[in-house]
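Here the complex is missing a single protein chain, while all its other protein chains stay put.
By letter and in written order, the chains are A, B and C; residue numbering begins at 1 in each of them.
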Amino acid sequence: MTGPGTKPLEEALAPITDGCLLVVPREVSGVPMAATRALIRRGVKRLHLVALPTSSLQADLLIGAGCVATLETSAVSLGEFGPAPRFSAAITGRTITMKDATCPALHAGLQAAEKGVPFMPLRGLIGSDVLKYRDDWKVIDSPFGNADPIVLLPAIRPDVALIHAPMADRFGNVWIGRQRELATMAHAAVKTVATVEKMHDGDLLADPVLAAGTLPGFYVDSIAVAERGAWPLPLPDYYAADAEHLALYAKLAATPEGFADYLDRYVYEKQTA
Amino acid sequence: MTGPGTKPLEEALAPITDGCLLVVPREVSGVPMAATRALIRRGVKRLHLVALPTSSLQADLLIGAGCVATLETSAVSLGEFGPAPRFSAAITGRTITMKDATCPALHAGLQAAEKGVPFMPLRGLIGSDVLKYRDDWKVIDSPFGNADPIVLLPAIRPDVALIHAPMADRFGNVWIGRQRELATMAHAAVKTVATVEKMHDGDLLADPVLAAGTLPGFYVDSIAVAERGAWPLPLPDYYAADAEHLALYAKLAATPEGFADYLDRYVYEKQTA
Amino acid sequence: MAGASPAMTNGGFRPEELLADVIARLIGDVRHVAVGNASPIPATAALLARERNGNGRPYVSLLQSRKHNFFTDGARELFDCAGQGRIDVFFLSGGQIDGQGNINLVEIGDHGHPKVRFPGSFGSAYLYYVVPKVILFRTEHSRRTLVPKVDFISAPGMSADNVFRPGGPIALVTNRCVFSFANGRFTLQSVHPGHTVDEVIEHTGFDFARPATVPETPAPSAEALRLMRAVVAPQLAEVYPQFAKQVFGVGMPA
Partner (left out) sequence: MAGASPAMTNGGFRPEELLADVIARLIGDVRHVAVGNASPIPATAALLARERNGNGRPYVSLLQSRKHNFFTDGARELFDCAGQGRIDVFFLSGGQIDGQGNINLVEIGDHGHPKVRFPGSFGSAYLYYVVPKVILFRTEHSRRTLVPKVDFISAPGMSADNVFRPGGPIALVTNRCVFSFANGRFTLQSVHPGHTVDEVIEHTGFDFARPATVPETPAPSAEALRLMRAVVAPQLAEVYPQFAKQVFGVGMPA
């Protein structure tokens, strides 16, 4: 079996084109931040960004840098470092289209695409304004039980899933560990791009213990090595968040000028590195 | 976190009571054969057996020994060793109720229970007699797309999931590796009983590589150690099927007398071992 | 906590410790407590409830933690687990909470032209329906946060009879008091030391029931304080380093 091999980061990101439906993982599942900065440097535009099921710095950066047309997620927040300022400004300033969801609805939408079904049912939601403002979600009377109402969510089939993981091998297999939603993202998406901390010497599928946490290369279109590629976010079990940097971001991104300064210092600056 | 600890096999199987809805895995996913023989020795009765999604020796033995009232699966076969004789005899002799399914329908039914939804949709099936004879399955016009018909399958919520796996730890965590459907079975079922080849010294969740293939003890009600517990079926990556024994089974089980002889020699005989 | 709160009350405990103690009692005798994002006080309470029992029960899942979280099926497992009926207690907050128990985690103002945007509904529009004991939690108790009617319903406090809803709110804990919730209405249960019923009425935007005499919220026991400070705080530091440092003076484990 031959896989995609690795590429320089910019080249690996080629499948992520302007206007594409891009799915990214939540803030503690291995966020491809090095890739995100590279996309901003490239000037990607009009993304339909699905953050599964929430986001923090990644969505805020992409929104602030003008890369996002539509955002579909359950929440964007910097957590302990406060609200996500560019996200909030984009909503109140009406510069992006927001599709508010709730976490399990996004998981269900991706799992529907993973299973090749047009929709998945979900409990909850009835009577909420989350449901009220989603005219792409339907309510039916469940044909099982007492005809109680239940929501059907359409499948979310991304053009590209973008993930960051601890390691990959030369066959294109990517070790994702416990973050099984990364596999669902890859199954659901047409293409998958992965950045990894390092290359594994050997076949991840050959060892039963490693294989259990491996996304097969069959689903992966390109891979780039990006050491500390989730920085300043954490890669659980490997490194913690850079709290100091996140606090700095929260402070700078509070104003458009401060955000521009952040981009210059931490995103564009890297272009020449 | 404290787990169930291990118990003698017979005691660990206590949650599997007469008449219960029991789910077991397919023939190459770690079949708890030692546990199956113990259940036959105990004389369990009237099982509603769900084999996810197919079975071989395990279902044939349980049916032949009179433990099964209803069987819900997609196929029972001894593979290269031919048809499953006790299964075939029970169907033509009308001694069990058969709920014929198709593999992904059973996966979907279990995943519905895993997700706490009353049903899951599935493509295919329309126009088949599999669908025709399942009055618990419904067809609706999909509210997405062109009102094409799609099947809705009710959730399958087993009373007990019975699995066999390479190892467990003293916290009740069970390492299942790539057999993710074993996790789905445990999530979907009210209780889970596991047999394992051996105990792991340490916490399976403490090591990120092992954790990726671990079913958390939270879902597991009892564990027994059963070395070579899948014999004569294989435990992939650990041992192969015992082809000679399976050929012997196929030969003996072809007649009721031969089957009784098999039970005496390979099931009841073990009672005194 | 509101900016004006003292760092330490007269009783020798911090307001966060009182709230965590209150919540630990509300958790009660259950099998599994899960704590979502950005909820350090509920996390303290859940870990306190566990340490108090001393038998590893209830299971405590801190969503953003690796250590205090047994999930191995990805970010969806929390929600699947709740759908299975395997999560007994969860915590939710709201930019606004109203007297019917509706919570708003989305926006202030008109939909489409909001004046203020909050992070979003997270899992509330699901978990509020399926987790039997949802404890609402808001440290800013004001007419700005506790309103007659929320501007956006992230999740409703009650549902029609034909809606599948095994779960819902049982209480609201604020920096001033504890309300219980039943039959679509809040009832004042106790007022925290240093606060008064009149003050609660003044700062609450919705109507609520109250008994003739409202008791004072009991102070945490010496044992509860010891457990929080010595046993719980170091565990919190992994997920809530800022909070653990600020409230308990505890840093990240090496």
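Methods note: a contact is a pair of C-beta atoms (placed from the backbone, for glycine too) under 8 Å apart; a residue touches a chain by one contact, two chains touch by 3 or more.
Quick caveat, the model's predicted, so the values are computed rather than measured.
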Key: Shown chains touched by the chain that is not drawn here   = A, B
Task = Could you tell which one of A:193, A:211, A:252 or A:267 touches the chain left off the display?
result = A:211
Touching the absent chain when the full complex is considered, from B:32, B:104 or B:216 = B:104
Contact partner of the left-out chain, one of B:11, B:80 or B:269 = B:80
Query = Touching the missing chain, which residues of chain B?
reply = 25-26, 28-29, 52-54, 73-77, 79-80, 83-84, 87-88, 91-92, 94, 100-105, 107, 111, 122-133, 145-150, 178-184, 236-237, 240, 243
Request  = Could I get the residues of chain A that touch the absent chain, sorted low to high?
outcome  = 1-2, 113-117, 173, 183, 187-188, 205, 211-219
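The rule is simple: only the chains that are shown with their structure count from here on.
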Request  = Averaging the CA atoms per chain, pick out the one whose centre lands closest to the mean of every protein CA shown.
outcome  = A
Note = Chain-centre distance (mean CA atoms) for chain A and chain B, in whole Å, is 36
Rounded Å distance between chain A and chain C, as computed from the means of their C-alpha atoms = 28
Task = Mind pulling the residue numbers of chain C that touch at least two other chains?
result = 71-73, 79-80, 83, 130
Remark   = Flagged in chain A as touching 2+ other chains are 122-123, 145, 150, 178, 180, 237
